[in-house]
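The complex appears here without one of its protein chains, the remainder shown in place.
The block that comes next holds chain A.
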Amino acid sequence: MQDNYSYLAFLGVAVFNLLIFPGGLFALGLGVLFKGLDRKIEARLQRRVGPPVIQPLIDIVKLSGKEAMIPETAQRPLFQSAPLLGFVGMAVCASLLPIPGVSQGLPYMGDMLVYFYLLQLPAVALMIAGSSSSSPFGTLGFSREMTLMFAYEIPLLMIILAIAMKVGGDNFAEFSLMNIINYQEQNGQFITNWVMLPAFFAYLFFLPGTTGVPPFDIPEAETEIVEGPLLEYSGISLAFFQLTGAIKSIVVLGFGVVVFFPMTLGDNILVNILWFALKCFILMLVSCTFVKSATGRFRIEQAFGFYLKIPALLAAISLILVWLDF
């Protein structure tokens, strides 16, 4: 990789990716925007007026001015750093995301396995938050989050392997997102490939789980365990959790777009960015917004059973089909 960049320039690009685009400001902005749109559309679907689209931003600004409250019995260092942990993971994740037709991501870094691991970070952060707050509700949230995470990670794992093997071909595997995009440019998008379609549906099921929206908002269930792990958070710390959620939605949606339908519209960068955002938005509408406005909440063991039955089965079908070289 040092053929094209000097180390310093390379570092510069990396920092740019991290702070401005595709991570950093871009992802944050887009994420907050999506959050607002999501709430608005959901409200409309439920025949409510709904908050303004910029309400999430308003929330964050408001929160950052608030006093920080810390429980006396909390584990201070962990309690305070938990919000950061998830945020850092997602920020790095976002910076590694290649945008089709726009940016390549960092060479040899944007790899599905990295995503597999980093996507666990917000969940881990939530667990630590719940646990370190010393609140009994936090503890409940902790165990729920842990269970749920295990449930949705398994289908994700199989989806990743199915894609990797499909791209690698001949019993090999390719984890690099850039190469996956290139492969689809040559061989057609996976969303149009019947072999990969079950995996795509599995991914649709994965999305609400990982972003924690109904019917999978079990760990933070407001009406049940009063926000669970987030119960004791306030002020800027809580804002960080919201920011993490915003970036994470972009990361998982973007990841879905990249691996299933990365087709570009011409060569114009701006058009492609908008096109990418639109695809992400559609994915969100289909997988999250519509679903959550229409459903209640699963119990944890229902969610667990569900993930290990339907999405896992779907992903497994794809994996087996790929393995059998269809």
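Basically, a residue touches a chain if its C-beta (ideal position, glycine included) is under 8 Å from a C-beta of that chain, and two chains touch if they have at least 3 such contacts; residues count from 1.
In this section, contacts and distances are computed from a predicted model.
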**Report entry** Name of the absent chain as recorded in UniProt (options "histidine kinase", "Oxidoreductase", "Response regulatory domain-containing protein" or "ABC transporter substrate-binding protein")
**Finding:** "Oxidoreductase"
Report task. Could you tell me which of A:43, A:197, A:236 or A:263 touches the chain that is not displayed? Result -> A:236
Query raised in the report: From the list A:103, A:132, A:242 or A:318, which touches the chain that is not on show?
Result: A:132
Query - Contacts of chain A with the absent chain, listed as residue ranges - result: 1-2, 10-11, 14-15, 18-19, 64-65, 67-75, 77-78, 80, 83-84, 87-89, 91-92, 95, 106, 108-109, 111, 113-114, 116-118, 120-121, 124, 127-128, 131-137, 139, 142-144, 146-147, 149-150, 153-154, 157-158, 161, 164-165, 168, 170-173, 175, 226, 231-232, 235-237, 239-240, 300-301, 304, 319, 323
